[in-house]
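Down below is the structure, laid out as structure tokens.
Just one protein chain is left out here, and the rest sit where they should.
Right after this comes chain A.
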Amino acid sequence: MAVMADTDERQVVPHRRSRWSRTDTLRGWAFLAPALALVVVFFIVPVGLVVYMSATDWTLFGGFTAMNFPQNFVDIASDPMFAKSLEFTLKYTVLTTVILMPLAFFLALLVQEARQWNKFLRTAILLPSALGIASSSLLFYALYSPQVGPLNPILDSLGLMDAQQTILGTADGALWATVVLVVWRFTGYFMLLTLIGVQAIPGDIYEAANLDGAGRLRKLRSITLPMLKPTIAMTMILSVTGSLLAFDQFFILTKGGPNNETLTTVLLIYKYAFETKKDLGMAAALSVVVLLALVIINVLQLRALGVGRSEEK
């Protein structure tokens, strides 16, 4: 009997679990369905379409004509413009990130205490973030203009620039002019993110460090920086991703010039799709390459910063 009872129990329990589990799963899917549909329609399908287009011969005016995988990728690999744009984009990304992040971190530390003048400083530093990147670019385009802007004559009179040159007219000038714009536009935003991270660090840790006689630098090195690691990882990913995808500022300020010296990879995608080749297939293939590069770089960044490792443990 005991054996029979055991057998019955084994038969009943799995059956109950299975029925409960299926209902639960269905209910879960029902709750998930609206969000899932949105994700599929607005994220998965477009990315899937780009991947599909990247394997086709698809022109701007003629549409799809044939599958041609992997020709678009082969063309990209041997395209000197792609290599040139990639080199410039990486250079711009490193420059922007190296300047932007320490500056934002420094400013966040500067204005973290709730003093009256700090409120003014925070607002002033954050203000440019309220402007769109396109509007900011147009503002700087006017500032850099030799016809209407004040900077060209000032630099000229100070002997910092050849009278025949313009700020956006040389490769270095155009690069630095764009970096200045981007730093001006994004420092406040990155400072805000860092400030939130700084203020989330419990005060009693600093108090304990004070009791132990730790100085400012020691507290920065042993408390602030380690506890800000997730924030730093997030801002770095935002900076690197944003810089690798840079388009608006270059489209407005330099159009990739002079002589293709400031051509970013995304600007090249635009040029190939709508301006020079009118080849959506090749542009899509370039987009896929950029997407894969972004995923790899982001994973490497997270690993390098050790984000997620502690949680796993």
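As a convention for this text, contacts are C-beta pairs under 8 Å (C-beta built on N, C-alpha and C of every residue); 3 or more make two chains touch, one makes a residue touch a chain; residues count from 1.
The rule is simple: contacts and distances are computed from a predicted model.
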{"item": "Which of \"Xylose isomerase\", \"Sugar ABC transporter substrate-binding protein\", \"Glutamate transport system permease protein\" or \"Cytochrome c oxidase subunit 2\" matches, in UniProt, the chain that is not displayed", "value": "\"Sugar ABC transporter substrate-binding protein\""}
{"item": "Touching residue (missing chain; options A:S21, A:S222 or A:T276)", "value": "A:T276"}
{"item": "Touching the absent chain when the full complex is considered, from A:Q165, A:T241 or A:N298", "value": "A:Q165"}
{"item": "Among A:W29, A:F42, A:F64 or A:F120, the residue in touch with the chain that has been omitted", "value": "A:F64"}
{"item": "Absent chain, residues of chain A that touch it", "value": "52, 58-65, 141, 145-147, 163-166, 168-170, 254-260, 263, 271, 273-278"}
